[in-house]
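This structure is in structure tokens; I'll ask about it shortly.
Missing here is one protein chain; the remaining ones are kept as they sit in the complex.
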Amino acid sequence: VWSNVEYLDLSVSEGFVTLGFARVDTDRDRRQGAPEAILAAGKTPDEVAAIARTLLESGASSVLATRCDPAHHEAMVSVSAATQWHERARCAWIPVNIPVVAGTITIVSAGTSDGNVVHEARIRSELLGTIVTVHQDCGVAGLHRLLPVIPDLETADCVIVVAGMDAALVSVVGGLTPAPVIAVPTSTGYGTAFGGVTALLSMLNSCAAGVAVVNIDDGFSAGTIAARIARAAAGVTR
Amino acid sequence: VWSNVEYLDLSVSEGFVTLGFARVDTDRDRRQGAPEAILAAGKTPDEVAAIARTLLESGASSVLATRCDPAHHEAMVSVSAATQWHERARCAWIPVNIPVVAGTITIVSAGTSDGNVVHEARIRSELLGTIVTVHQDCGVAGLHRLLPVIPDLETADCVIVVAGMDAALVSVVGGLTPAPVIAVPTSTGYGTAFGGVTALLSMLNSCAAGVAVVNIDDGFSAGTIAARIARAAAGVTR
Amino acid sequence: VWSNVEYLDLSVSEGFVTLGFARVDTDRDRRQGAPEAILAAGKTPDEVAAIARTLLESGASSVLATRCDPAHHEAMVSVSAATQWHERARCAWIPVNIPVVAGTITIVSAGTSDGNVVHEARIRSELLGTIVTVHQDCGVAGLHRLLPVIPDLETADCVIVVAGMDAALVSVVGGLTPAPVIAVPTSTGYGTAFGGVTALLSMLNSCAAGVAVVNIDDGFSAGTIAARIARAAAGVTR
Amino acid sequence: VWSNVEYLDLSVSEGFVTLGFARVDTDRDRRQGAPEAILAAGKTPDEVAAIARTLLESGASSVLATRCDPAHHEAMVSVSAATQWHERARCAWIPVNIPVVAGTITIVSAGTSDGNVVHEARIRSELLGTIVTVHQDCGVAGLHRLLPVIPDLETADCVIVVAGMDAALVSVVGGLTPAPVIAVPTSTGYGTAFGGVTALLSMLNSCAAGVAVVNIDDGFSAGTIAARIARAAAGVTR
Amino acid sequence: VWSNVEYLDLSVSEGFVTLGFARVDTDRDRRQGAPEAILAAGKTPDEVAAIARTLLESGASSVLATRCDPAHHEAMVSVSAATQWHERARCAWIPVNIPVVAGTITIVSAGTSDGNVVHEARIRSELLGTIVTVHQDCGVAGLHRLLPVIPDLETADCVIVVAGMDAALVSVVGGLTPAPVIAVPTSTGYGTAFGGVTALLSMLNSCAAGVAVVNIDDGFSAGTIAARIARAAAGVTR
Amino acid sequence: VWSNVEYLDLSVSEGFVTLGFARVDTDRDRRQGAPEAILAAGKTPDEVAAIARTLLESGASSVLATRCDPAHHEAMVSVSAATQWHERARCAWIPVNIPVVAGTITIVSAGTSDGNVVHEARIRSELLGTIVTVHQDCGVAGLHRLLPVIPDLETADCVIVVAGMDAALVSVVGGLTPAPVIAVPTSTGYGTAFGGVTALLSMLNSCAAGVAVVNIDDGFSAGTIAARIARAAAGVTR
Amino acid sequence: VWSNVEYLDLSVSEGFVTLGFARVDTDRDRRQGAPEAILAAGKTPDEVAAIARTLLESGASSVLATRCDPAHHEAMVSVSAATQWHERARCAWIPVNIPVVAGTITIVSAGTSDGNVVHEARIRSELLGTIVTVHQDCGVAGLHRLLPVIPDLETADCVIVVAGMDAALVSVVGGLTPAPVIAVPTSTGYGTAFGGVTALLSMLNSCAAGVAVVNIDDGFSAGTIAARIARAAAGVTR
Partner (left out) sequence: VWSNVEYLDLSVSEGFVTLGFARVDTDRDRRQGAPEAILAAGKTPDEVAAIARTLLESGASSVLATRCDPAHHEAMVSVSAATQWHERARCAWIPVNIPVVAGTITIVSAGTSDGNVVHEARIRSELLGTIVTVHQDCGVAGLHRLLPVIPDLETADCVIVVAGMDAALVSVVGGLTPAPVIAVPTSTGYGTAFGGVTALLSMLNSCAAGVAVVNIDDGFSAGTIAARIARAAAGVTR
């Protein structure tokens, strides 16, 4: 019979679990070395719990819910008493079978208010099996505050820079480190900070080469790609 | 006497009912095969009730109020005990004289959080007399999740794709189906998702031909045009 | 052996032809009822010619190049002496095996300057096997100019509205016709017309239901989806 | 002695009253035929009361406070028991010495949700001494709803069109009336309505000549300029 | 037989002339007191000539083509030897039956570079039968330059302010004149002048009441509405 | 050993205090003549208190927290009973060792609603040791209200203009004063005021030379640079 | 007789020269210590020559035309053989009576491509009587390149930072110098540099206090305000 997709193998629809409101990709750990995570915002607590339970049962190496409100947190606890919680990062997670640690990541942030993003990135990176060092509030208005960070910038396998406002920190760090730099703009600031858009644009136009950028406040994506980079640099893949 | 519009027939002002704050288009069902609906947001419950009552009395095939808060819902119930309600879609409706069902629509969504828009589109389509199949959370980050959907994409008279964030699902679906594709961007996402603008732009630039787009979160319009397309393809008009 | 895509059938890479700079999708006609077309802008004349020749040899029902400059046109002529040309639409095409005509489309435009988009849509629609009627310069500032169009709006299987500036024509037409309306914003206008963005936004917010929108100046996509809708309404699919 | 402004007369600083946080322009009625009004939003109730009292004492023809919350309303009442209130328009006003009525204004709105702006414009126009006729919910998706309005459009000295979303009503009205048209975009709508920006852009690009536009939701400015136009057309100035 | 527009009078399609690429609204002079004009940009010289000839033959009071390049100008001359031309304004026009002059308009501009818009507005206003006074380069950085203009601001029936950059002139003028103010933003300036967007936004937010705004560089619309206002104020309508 | 920064002196990491979530720049007073301040928004009260205490102990000339909510204010009081508070400015500050006063600053604002920014700028300027004169609500819609301000504009060492909406005041002031002008856009206004963006753009395009602009609502930065300018003009540096 | 401006002195219209297309502010030197300059872009060479001649004859301390094309340059030469020219800055100027030099300005730029703006600022500053030092291409991607500049940053009376792309240089410089910093964004860069908008936004959000910003590529305004600041700091005013 005719089929639009005769050159695609239709007989296998395995690799995910259908919950009606969701199709959980239970294959991602195997396929890409990192399990699917749950963006709690926009989902009901029940939905978060059902997805978490499905991931847990399918053997995910960890279950991470980001952008949780307290009800989402409770839903995660109801799935597993092993659930951990970071208030500022608004992350709830169930560590299951964390990979053997390999690869080092240095996270540098520009200001105190970037802390929520710093920790979301850190948690994700650690769940994927990396060693993370954090230096907060190193904004270039007081350049000397960055000096003690430099040794870590030289030895890290990957550097994450978290900054809002003018994000000038990215180019300064990007000019000092030989490692790949993942930049995360944050919604810190007011007026023409435009909820992180200014930081994003500044980062995309960094005069330092070797910088790539993720979405505003997206510590999760930064942590994911940084872990891939760092682990590979340490000689480990998946 | 002089008249700017002497070549327009002024003698007939029939086809609507004036309520002071509203002129209800009671002729739309006859003229276009679909009754006027009520955008509840921005209207008082009393206004919603009055418009609903007018539509009901004028013989509308159905009365649908979208973007309702609970008070709007109650107002609809006060008009007719037959009022139905979908929590997530925030739709209240009174089915009256639904057309004989004809034409098939497949709705595919990218993520769980798009559910409100999926169901608004589904409800409107069904009230206009079509058969609707829904597949949620088929985002292309796990492409295998889309495979079971393909048979439906091949046979539908019209396909609706609901997606936020990067809306990449539209082009993948648009390259597989021979049916017209109506794309609905959603406000799902954060940061540079810009409340659905990114999804909208992505959809407008779909590398698949045969795609047209409606307003952000506008399941109502998608359902309306899809029903027209599907019913015509099934050989039924109005 | 391990494979990320073991549930996808890798053994078949048929359905396209690789030219190095391009992978021509020679399967699209069969899969979706409309052949791949060539966006000439951004391609060299040689590239356009090579892709056109590949499509021709693969049995495409027609070969259409859009946004051609004169050199692109010449390249098309070098491929086939049957090449046809529309100056204003900047389209060059080789009709090969046009489907039996079925389904009617009415194109209405707001102003004379929208002509290039009108004709791109018309050519594409006709190559896909539909009957197209064109009414130009029906802008609502002189509403009486639209009156003679109304009978066509009532009987068309699909209506395309092409408009720049405020695009008010869309809602007027959208409130009169029972057919699906595909709206094409054009870059006509100046100042806050913003190259078609204003028309696009206006169309997306049409107060008439049953309207869907394509990219600015994208007559090609409008013609493609309108043809699908019209042919299906006429009882023909592919 | 040297002075930067020696060619300006510094000796007179009359024509206003200084309250510290405000310099009330008590001369505006005399100078421009319309008293200063109070934008309550962003001011404390006490500030609103103090300014209102100053205007009252200086002999303003009326005292109007716009964008009031209930506390602002109470503050106005505390200044004068003659304070009037319109809930939807969020206007509080004290009529004092309204000019003899002259000149006719027709206000046409696209939808029920535009009511707050319609009434702000109406109140201001009436306080400046004009006759105002209001037609609400005449959106062009049901064009026949506009027909009964046409006689008023032909005879008005000035027409105000209030519309959100695509604001298509402006061009239709602008093509029918011989009067100047003042267009007010409203923040009605969602998604790409962008809080009234789409309506504003549409209006600025109206294909009808003779239209000028004010700020989004700015019924106050529309009422002010319309009253000037209408009164002058009726042969009265100030 | 059924008709969507049975309450509209279809029997009359008079009032315009169809040229295929254009439907010339030959009724506008009668209906609105100002003839249709020709936006030359985007039209071929032949199209401009054909439309001009049609307007001329239909008895338009004047024929005005705006945004002409030299070829458009020549096309106008080919239609009538009476064609006049203004280099900076890029306007070509054929005066035919200019109304008896009534009503005064004062045009004030901020800088020399706004001259093209000033003259487009002036020409249109004069063709509609008004008396126009022009004061150029009165920008508020040298406020004393505005002083000699004040008497004209006090007596004009309508004031047009033409300004780019920060458009601060609008609020200063708007606070001095009792007449309605039509503001025209221009694309003068660079960088964040954003081609006139900044001037437009500034004008829409004028702290002076009684100001309404037209599209960027749109001297034509300003001239049209100003003439309507001024003539009515002088007691003449159409 | 190899070091990326061998030409930078790594041995000194003095000049700041590390609190984990913050690195307080305790050297800024010495280095730049103005102490680091605390942007309270986005920080917890405990964090604000800890930073304030560190600044106090390090000998800062003053400790200023901006954008405080009541809890931030309480935290400041817990650090020092000498804490002062300005409700509208949302500023809490501890004066410690204010420099000898030198240099005069004139602050002019356009409207009453700009008061919060006016006072944030004033407080910062005064803490840095300058004499500040404030004139509020001098918007140019009533130009005579500005006249009494002119003598201060002529003698000030620096002028700060605070304005929202169209910010026309900047160019008028900028054309009258011989002093440097620091312009602060405010988020006052609605609709196309776009939260201060319009005022910002207007200011950047001021037709008066000698104007420079800071972020929207950023009284703090305006106060800082103005104090530097004024004190230097008075012959004092740091 | 009644007058809207009876409290303004209308009898004096001195202080400017009217050329029809321009009103040259011949008083600005006296009033503000800096002569009016000529923005050549948008003016004809004849207009530039006429304005230059007027300024020259009125005793301006210098005549500066910015954004000149070669024809503007020739026009300036025709006015005075003393005309000087800077190719990259596109400036032509006639030095007449330059003030005694006082005050030092340091200009630092991020890249070679910012040279045009650097020199426009330098020329204006020097014409107003200041000593200017220039350091080009000090972008922070190679932070060591900035080190030799630091002594100049410490002693300058005013610092101008010229930068495109991410403009990170501003915050680094702004954290090192005790002088006021005037930041000039440039249109250097591509893609999301958005013609200087990104640099502008970055500068407005500088994490260093004491920074104020001018329009994109606006070396002229930067030079003007910097000269005012520097001369005052050196104890000289006008």
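Read from first to last, the chains carry the letters A, B, C, D, E, F and G; within each, the first residue is number 1.
As a working rule, a contact is a pair of C-beta atoms (placed from the backbone, for glycine too) under 8 Å apart; a residue touches a chain by one contact, two chains touch by 3 or more.
Being a predicted model, the structure only gives us computed values, none of them experimental.
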From B:V17, B:M203 or B:A226, residue that would touch the chain that is not displayed: B:M203
Touching residue (missing chain; options B:A75, B:A110 or B:V214): B:A110
Residues from chain A at the interface with the omitted partner, ascending: 7-8, 31-34, 37, 143-144, 147, 157, 175-182, 200, 204-205, 209-216, 220-222, 224-225, 228-229, 232-233, 235, 237-238
Where the missing chain touches chain C, by residue: 3-5, 8, 10, 12-16, 20-23, 25, 27-28, 36, 39, 41-43, 47, 51, 67, 185, 187, 195-197, 200, 215-218
Chain not shown, touching residues in chain B: 110-111, 139-143, 165-168, 170-172, 174-176, 189, 191-194, 197-199, 201-209
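By our rule, only the chains that are shown with their structure count from here on.
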Which of E-G and A-G has more C-beta contact pairs: A-G
Greatest separation from chain E - chain, by CA centre: A
Centroid spacing, where centroids are CA-atom means, of chain A and chain D in whole angstrom: 51
Distance from the mean Cα position of chain G to that of chain B, given in whole angstrom: 56
Residue numbers of chain B (touch at least two other chains): 4, 7-8, 12-15, 31-32, 144, 147, 176-178, 200, 215-216
